[in-house]
Structures are given as structure tokens and as C-alpha cells.
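The complex is shown incomplete by one protein chain, all other protein chains being positioned as in the whole.
Showing chain A:
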């Protein structure tokens, strides 16, 4: 059961719209604008918020959010690498090595710590040679950033010590799972570890991380409903579903994303097999006119006809899979939402074409942009660059502040 790639003859040629093209100069101009945006936000953080976790872009100061570990600094490290800013990259690496201390008595989200801290440290570690950091002998299987990653991962491991193998949502960096911690974790919080943990295992040679991540992934799938849908929240002690709404968005999203990316990165056909089975059910019960709705996981009855901002990762995953046709159709819908509001609101009521009250913010989510990137790389169709430029323009217009970029709270007054 190998990773399947669907190739439909002339698929790219005939389906959708085509842009009239973009000149090289326009591309470079847009690229430099993106670079400028990154530095505006990054320098704002360094200037006003470091060593706190995040910047408050309106009051221009910092505060701690997910833990007290200078989250943005670590999170932005690989972007510095992408921007090829070697001097700043080296400076930050040294800063992290010097200052990193994860032996503290704080409760952190296992999920956020994994994707942001572990992900940031590991990609920084793998990029460090290219960025001119003096790597030690044995790199990439040894190095200070890798040791810190291992340290962080070891502190997360206690969360995985459950009867089902699915992790708790919160862990104390010093004492493990806090007493009285709720055993309810959302599906994404259970199944979003394999990329970071798998990489860590392959680099350190210690299989335990990959094993716990795989066990958690299988844990979710083993508890799927009879029609192959998974719910929103699960009790990690009993395996009983606490929220049975099934969809591809909030609470579930990155579970599917990591199945595909994990399968590709770590050459795990078994994960792809799970995804293909899951996708068949999703297409059967949730897919309507290139939208994805929400339905009950047991029967597949539609409960909410809502598109969520977080769902925008899906076309990117389909593009990775090779199903460009479906991916294009879907992203055109999402882009239409963008064109209507200037953002993708958290919730978008599909039949009414409106954003419900209190669900109309845009916390600068990257999902749609990421999907556009994959689609552009797959097709080289300038339409997707144009869509990206649309996003760029409205963020610059609305979300930019003196020291960074702010969440858009409401799309209408």
C-alpha cells in the first residue's frame, strides 16, 4: 500500500482559471515585500518583546503565552535561515544555547511545545551547517540544539504514559502530568508529533520518540467510528470520544496533515494508508461542492455547514498527495472567502456566505498561504502567486502596526 499519487491526464491544463502571468520583476518585488514584513515583525519582537514569548503589537511590549521560553525567538529561527540571514541566525543559535532552560516549574501545552519549540530547535539544528554555524563532529547526529531538543522531548514524554498511548494535553516541564489534569485531548493534540518526534529519533538513534508518536497516531485511528470518521476530542485514559463532531478543521486538522507529511518524510506507507482510508470517508460524508462540512462521526449526518480558517491546510495536503485537481477546486473556494472579507474568518457559514458573530477574527493564520505555496510549487501556475499577493496586500493594509502585525479581531463592525 504505497503512497498513491493520482495523475489525471492534462489535469493541470484544463480545469481552472489561468492567470495572465507575472513578470520576474513583480515576483522579486513581492518577495522583497515579504522579506520586509518578516523583518518588521522580527525586529519588533527583538526590540520590544524579547525575552518574553510573544510581542503585543499594539502596546509594543512582550508577554508570556505558551510557556516562558522565548517562544518567538525559537519559532522564528528557521525563518531566519530561509531568509539566509546567517549572522542573525548564528547570533540566535548562540543565544538559545546560552539561555535555554527547560527545567522550570510551568505547565505547557504538549502540542504547542512540540510544534513550536521542538520543531524550531530541530529545523534550526538541521539548518545550522548551511547557515555557517561551526557544527561539531558527528553533526547532524550531534549538536547543542539537538541535545536541547532531546531534553525538551524527554520532558514531554510523561504525557504519553497513558493506557491508550494517546497523550495528555498539558504537562509540567519539571513534574510531568499535573495532578487533576483533564484526560480530554483534541484529536490534533494527539496526532501531531510524528514529524518532530520521528526526526528526533532518526537523528539521535533513540527510537522511543518515534514509537510514542506512532502509538498515539494509531491510538486515534483504532478508535475511529464504523464509518472511518474520527471525532474532535477523546479521553486518553478510556478512549471514549468526548466530542463526536467530525470535520477537517479545528481540533482535528493537523492529525491529517501529519499523516501525509509523516508518511512522506519518514517513508511510512502505513500512515499514508490510514490517510487514504480516512480521506475516502471524509470525501463521502463531509465533502460538498468543494467545501468540507462538519458531521457526526458515527452516522455522518451534517451538523454545521461551516468553513473554518484552519481548514485551509487541506488543499496543501492534497497537493502533496498529487491530487492537484481537487486541491485547486477547493482553494478557489477559500480564496473567494478571502476576497469577500480580506481575511479568512475563523468560521464562515457556507450557505449564508457570512461570518458568524464572535467567529469573525483572523489571528494571522498561515494555513491558506502554506497551501498556496504547495500548489504553486506543484503547478507553477501564477494564479496561486496572485492569490498569495492578495493575502500579502490585505495583511499589509490592515494588520500592520508600528511594531509588528496584530490579530484582526472583527471583520465587520
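Operating definition for what follows: a contact is a pair of C-beta atoms (placed from the backbone, for glycine too) under 8 Å apart; a residue touches a chain by one contact, two chains touch by 3 or more; residues count from 1.
The working rule: contacts and distances are computed from a predicted model.
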Protein name, per the UniProt record, of whichever chain is missing from view ("Thioredoxin domain-containing protein", "Small RNA 2'-O-methyltransferase", "Beta-hexosaminidase" or "Centromere protein O"): "Thioredoxin domain-containing protein"
Selected from A:80, A:186 or A:306 as touching the chain missing from the view: A:186
Contact residue for the chain not shown (choose from A:106, A:243 or A:305): A:243
Positions on chain A contacted by the hidden chain, ascending: 1-5, 7, 9-10, 12-21, 23-25, 56-59, 63, 65, 109, 111-112, 169-170, 182, 184-186, 188-189, 232-233, 242-243, 245, 250-251, 253-254, 260-261, 263-265, 267, 269, 272, 310, 319-322, 324, 329, 332-333, 336, 339-340, 342, 346, 353, 358-359, 361, 363, 377-379, 381-383, 386, 389-390, 392-394, 397-398, 401, 406-407, 409, 412-413
